[in-house]
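Removed: one protein chain of the complex. Kept in place: all other protein chains.
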Amino acid sequence: MSQLNSSATPTLIAKDGTRILDGWALLNDEDVVGADGPYVLGFERALTELPGLNGKYGVRVNPGDDIRALAPYMEKIALVEVNFPGYRDGRGYSTARILRSDLNYQGEIRAVGDVLRDQLFLMLRCGFNEFVLKDADPEGAIKAATDRFENAYQSAADARQPIWALRQKLTEA
Amino acid sequence: MYVYDQFDHALVRERNAEFSDQVARRLSGELSEDQFKPLRLMNGLYLQLHAYMLRIAIPYGVLSSVQMRKFAHIARTYDRDFGHFTTRQNLQFNWIKLADTPKILEELAEVEMHAMQTSGNCIRNTTTDQFSGAAKDELDDPRPWAELIRQWSTIHPEFTFLPRKFKIAITGATKDRAAIRVHDIGLHLTPKGFEVYVGGGMGRTPHLGHLIKSGVPGEKLLSYLEACLRVYNRYGRRDNIYKARIKILVSALGPDEYARQVEEEWNTLDQAAIDAPYYEIDRIRSFFPDPAFADKAFDQAALDRAKAADPAFARWVRNNTHAHKRDDHVSVTISTKPVGLPPGDASSAQMDVMADVADSFAYGELRVAHDQNIILPHVAKADLYALYQQLDRVNLSTANAKKISDIIACPGLDYCTLANARSIPLSQEISKRFADADLTDEIGELEIKISGCINACGHHHVGHIGILGVDKQGIEFYQILLGGRADEKAALGVITGKGLPAEAVPAAIERVVRLYLQLRTSPAERFIDVVERLGRETFAEALHEPA
Partner (left out) sequence: MKLLTANRLTDGLVLWYADGQWVEDAAIATHLEDAAGEALKAEWVARETEVVAPYLIPVTDDGTPVQRELVREFVRANGPTIGQTTFDTAKQFNRDEVFQ
């Protein structure tokens, strides 16, 4: 019997399949913002402190948090960590899409928590570009998710054009 | 009907390859059951009481003779020679091996079918009027819109892990045969655009949907739905499975506030990127032309002679045909509910006959109705007797459409892990009680709907007579609801009287029906009309054995 795949040590990996080093530190709410950043702030703390802070920060967003509340501080945010406490909780997908298409956020969106191979395709489409992935073969998982579907019916936050647009192109060609 | 192009084919093939890989990883132990379960559900695979059950999508209930024959083949090859048509216009097989599933999905793909999103917390098969494109009272054909929604909702990256399942229904006729008020979203297609009803549903806490917007133009439908879904995905409850449907969110916020949030979200969306433009809508619409109607000479006198010579045929014509937009055609209901047999079941032999008669008499097209019957949408009146005779040979000629023995029943505790009580045996006993076809005809239109648990897959809330099975310390008990209806005057039935043991139910229903026959002012006054005129309490006493 094979090993349960998700029991592998989580790996931070980018959407192009390269492993990356995590330069960010998640601050506990009682920790002070010191000199050795960059820091990831909890959502409530970000809302309170970002108005008075300069520089670039990360923010940890949990499923119930309204990402639009951070709209005024987009230029101070370089990383949004979207937490999936359980992979069945799909609110994080809306969070990412709002960031990309409504708030025009260009920074990193990182999926953390219960992030599994079978969710990667959806996450990539919604605008996630980094993953703390629980998989024994993270590169293989990224490749599988990237290659699995050539096209998609609907537009989202990735580069795919919806199938209706591709059909139109074929007709025009 | 819609025909796949290279993109549709590729997507189904890719999805099957993905699921095949997931099945292999589950078998090898790389995936746990907990991780695999939502993945298999999203591909239609349940683990039920006896085995795995595979639910195959029949998009908006439309299928070809070729697809019906494929079902027969799957029933013979991979299952126990029959399948079950469901209230959501789908088909399920009850004894499917996990390891066979990829092969079955491959076979389905050959005939442009799949099992995607027939379960799981995602957007399910959109359902619609079984007489779409054929009915005399239709204003516009809902099928192209249902196909548009099918494509938009398939593997939607944002809405695959919703708080709970999500069901959309569309009607384009004056009469609502799609039960739009008891769906998460109900769409009424009118000449002025779509009326959008949200927050209907059955289950533990039944609600009728609220009209939140009128006049949504077709070319903006998808972005409006996307806004509806996004508000639900973000704010629908996830702490309690029984409170996770959109009806709970809409009633907690109030329909006006929900509508306001949707409007706000709609305005932030990049509508041009989401909404398929006219040419795509026209392309899809081009797949739903009228068939090349045969101009067969119709001889009314010959039909009348056949009816006079064969009273059973006359009854079948009277009960199981529906007015068609062409006077020389009708739509035909093939009842899957012969007296004493499980509603919705069809053997492979019956499926083959249905495919054959569709080819011979109905331009190769069939439909599955939400009442679990099969429809031939376009049949020339000249062919009715020949059609009837072929159906009659395989016990598919029961003349009970919309009658008291045309019972909707969920699979219940004979198959379903969620059920508390059996549904089908009760439906059989009731149909035997009313086996007399003359009595059935005298009673007229009467819808009985039976669910084996509170999840209400048998639609008991909207039965003229609804029956809900409950478990009382190991004994199956049944609560009776009166006064529900799913049509354009949708209403929820109310529990009337005390719960009854199974053996007492058929007699109780007969007493209620006999009372109705006494109370009606004319045969035109249906059971539901009398319940509404006199109140359901009028019937409460009749439910119980006279002391």
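As written, the chains take the letters A and B, and residue 1 is the first residue of each chain.
The working rule: a residue touches a chain if its C-beta (ideal position, glycine included) is under 8 Å from a C-beta of that chain, and two chains touch if they have at least 3 such contacts.
Note that the structure is predicted; figures quoted are calculated from it, not measured.
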Chains still shown that are in contact with the chain withheld from the display: B
Of B:N240, B:Q300, B:Q473 or B:T521, the one touching the omitted chain in the full complex: B:Q473
Listed residues B:P342, B:G364 or B:G484, member touching the removed chain: B:P342
Touching the absent chain when the full complex is considered, from B:R422, B:R485 or B:R536: B:R422
Missing-chain contacts mapped onto subunit B: 26-29, 32-33, 47-52, 80-82, 94-99, 341-342, 345, 347, 413-415, 421-422, 424-425, 428, 471, 473-476
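By definition in this document, only the chains that are shown with their structure count from here on.
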Separation of subunit A from subunit B, taking each centre as the mean of its C-alpha atoms, in whole Å: 38
Subunit A residues within the subunit B interface of the complex: 1-6, 63, 66, 87-91, 93-94, 97-98, 101-102, 116, 118, 121-123, 125-126, 144, 148-156, 162-164, 166-168, 171
List of subunit B residues in touch with subunit A within their complex: 5, 7-8, 10-11, 14-15, 17-18, 21-22, 25, 28-32, 35, 38-39, 121, 151-152, 154-163, 222, 230, 233-234, 238, 268-270, 273-274, 276-277, 279-280, 283
